[in-house]
Each structure stands twice: as C-alpha cells, then as structure tokens.
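Handing you a structure now.
Shown here: the complex without one of its protein chains, the others still in place.
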Amino acid sequence: MSTHHVVSWKVYVAVFLALAALTVITVQVAGHDFGPLNLVVALGVAITKATLVVLYFMHARYSPRLTGIVIASSLAFFAILLFLLLTDYLSRPWPLVAAG
Amino acid sequence: MAELGAQAHGTHHPGSAGARNPLQHHFTSLEQQREASSLGMWVFIAQEVLFFGGLFAAYTVYRSTYPEAFAAGSHHLSWKVGFFNTLVLIASSLTMAMGVYSAAIGKKQRVVAFILATILLGSVFLGVKYFEYGEKIRPCFGDGPHTGCLVPGARFDASALHLEGPAAGHAQIFFSLYFAMTGLHALHMIIGVPILLLIAYWAWRGRYSPEYHTPVELVGLYWHFVDIVWIFLFPLLYLIGSH
Partner (left out) sequence: MTSEPRSLPAEHYLKAGWDLKSWLLTTDHKRIGLLYLVSITLMFAIGSLYAGIVRWNLLVPDGSQMSAEAYNKAFTGHGVVMVFFFLIPSIPATLGNFLIPLMIGAKDLAFPRINLLSWYIYVIGAALTMWALVSGGLETGWTFYTPYSTVFAESNVEVAAIGIFVAGFSSILTGLNFIVTIHKMRAPGLTWFRLPLFVWAHYATSIIQVLGTPVVAITILLVALERIFHFGFFDPNRGGDPILFQHLFWFYSHPAVYIMILPSMGVISEIVTCFSRKRIFGYSFIAMSSLAIAAIGFLVWAHHMYVTGMAVYSAMVFSALTYLVAVPSAIKTFNWTATLFRGSVQWDTPMIYVFCFIGLFLIGGLTGLFLGNLGVDVHLTDTYFVVAHFHYIMVGGAIMGYLGALHFWWPKITGRKYVESWGKVSSLLVFVGFNLTFFPQFVLGYLGMPRRYHAYPEEFQILNVLSTAGATILGFGYMFPFSYLTHSIFRGEPAGDNPWGAKGLEWTTQSPPLTHNFDVIPVVTEEPYDYASPPKEAVRG
C-alpha cells in the first residue's frame, strides 16, 4: 500500500453499496435455475465481490506489482489443488481403455 | 531519521514499534519497514488462502459427489440469517476501511470510532453465529431422541432434512464442512477482535499518524480477508439448490 496515495472515502462507500447490491443479487440468482451454469453464476457474483474488496478495501489497486504477484500466486496454487484434484474425481466414471 | 511531530526524543526501542520511534533498528528507512510489513501481511494472507483452500477443495469434491445431500443440508440453513450476516460483515469491512482512511489523514478520534464500529459489527456477526450454532447443537445434548441435532456423529438426526438411506450419511459430510468452514472462519474473527481492540487502544494513545499507521493497515488487510472468505461461504453453504 502506498502512503502517498490516500483513496477518497467516497470510493469506500461506493464499493460498500456495490457489495450490498451484489449480496442481494447473490440471493436472487440462487432462486433462478440456470441449469449447468448455476454454480458458475453464483461463483461469478462472489468473485466480483471479492475482487472489489481486494482492489479497493485492501488497496491492491494502489499497491506495488509484487502484491498482485503474491495474490495471483496464492490463487494459482489453490487452482492447481482444485484442478488436479478434479482430474481424479471427474474421470473416475470414465471407461477404461483396454491396451492393444 | 525523520522526527515525528512532537516526538522529539527518538528513543530507540530495538524491535518495538514504540510510540517514540517506530523505525526498527534493522531497517534502513520507515518506507522499507512499511513495505516489508505490508508484504509480510500479504504473504500471510496468501497462506490463509491455501489454509481455507483445503476446506474449499474438500467441499468441491464432496458437493460434486453428493449433490442431493448438500442441497438438502443447505436448504435447512436459514438464508435470511446468512444474508443478514453477510451484510453485517461487509459493513464491518467498510468501517475498517474508513478506519485506515482516518489514520491516513490523521484523524485519531475517527480511527478509534471506526475500529470500535468494526468490532461491534464483528461481534454482531459472532452473536448471530452463536445462535445459529446453538439451535443445531443444543438438541444433541441430554437423553432422548436428539431431534434436530445436526452435529455429525452418532446423534445426528437426518429426519429434519427429509433424507433417507445413504444420503442421510452424506448429509453429515455437509454439516461437517459447515461447522469446519464457518467455525474456522469464526475463529479467525474471534482472534481478530482482540487485535482490533489493541489497535484501537494504541490509536487512542496517539501512536499513529499519517506517516506511520502500518498496524492499522495490516489489521485492515486481515479483516478484509476474513470478509472475503465469508463472501464465498455464504452462497456455497446457504444457497445451494434453492431452485
């Protein structure tokens, strides 16, 4: 975070209002059936909210590049955990291909 | 070395971010110290992402394996309570951000006020959780049928979830994750509140200034992270399959 850059309080209030609105939307979209996209939509809203908190409340937008690298790395390795884990669980029902 | 306002005596307290001279002896400048502290907190948060991440990964696997039991368990949770708590926590993030802002512009009284507001909102959240947990845990005690006990284990009562057979066992997995994830989250808040109190106290004692308010920034980062975890917990635990 840069001590030289003080973000205006209005930004915080605006972000709060956006987050509150998005929380209402979170509940609304849960009531709709988007079929296979249900989880995607729910996570999409959550990710949007989280991004606002990270960028503005946590000042990542005004922080050195290294901060972004630290955030990205943590998410990348979490993604690796999830992705490779799912290669096991999602491919378990696949039929085995016989050799030869 | 920069003198800070009226603190003319720059007494060296090695290793202490003291009221007199916050520059620790092994750093060459306050700027270096602040950057290092900030990076340190972000690296700590990165570690927390993976700490909670393990639970989110387990959640992903089990939800994809037992969609029905997860939906039933989620349905049983009160989304209104979750919604209320989400707004409370987001508001506490606002007050926390305002606290950091106030420190950056040197308004000591407001720093204390905003931090106390953050603590208050956090306590409301925890109070609500106490009641939420209570209604699931209380039925598990004493003798009798334990109707409504939702603590996984021998006394778990799946009848309230209208699940039969193996799905009833799978619902225990949902509630194991519910208690583990929200419990770990609540634990982080319980740890955060006394730290916030300490920071509020030091702010009241005049320790912070626009040039030096790093501890306020750091505790703010921690608090926002805890908020972000809840932002994901709410839809994933309370809003599955409400269609």
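A and B label the chains in the order they appear, each numbered from 1.
Here is the rule we go by: a contact is a pair of C-beta atoms (placed from the backbone, for glycine too) under 8 Å apart; a residue touches a chain by one contact, two chains touch by 3 or more.
Bear in mind the structure is a predicted one, so any value in this text is a computation, not a measurement.
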Message: Among B:Q47, B:S78 or B:Q109, which one touches the chain that has been omitted from the display?
response: B:Q47
- prompt: Among B:P22, B:G73, B:P152 or B:P235, which one is in touch with the chain left out?
  reply: B:P152
Message: Considering the whole complex, not just the chains shown, which residues of subunit B touch the missing one?
response: 14-15, 25-28, 32, 35-36, 39-40, 43-44, 46-48, 50-55, 57-58, 61-62, 65-66, 69, 151-154, 166, 169-170, 172-173, 176-177, 179-180, 184
- prompt: What is the set of subunit A residues that contact the non-displayed chain in the whole complex?
  reply: 66, 73-74, 77, 80-81, 84-85, 87-92, 94, 96
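In the analysis below, only the chains that are shown with their structure count from here on.
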- request: Please compute the C-alpha centroid of subunit A, do the same for subunit B, then give the distance between them in whole Å.
  value: 17
Statement: Note: in the complex, subunit A contacts subunit B through residues 1, 3, 6-7, 9, 12-13, 15-16, 19-20, 23, 26-27, 30-33, 38, 42-43, 45-46, 49-50, 53-54, 56-59, 63-64, 66-67, 70-71, 73-75, 77-78, 81-82, 85-86, 89-90
- prompt: What residues on subunit B touch subunit A, complex-wise?
  reply: 31, 34-35, 38-39, 42-43, 45-47, 49-50, 53-54, 56-57, 60-61, 64-65, 79, 83, 86-87, 90-91, 93-94, 96-98, 101, 104-105, 210-211, 217, 220-221, 224-225, 227-228, 231-232, 234-236, 239, 241-243
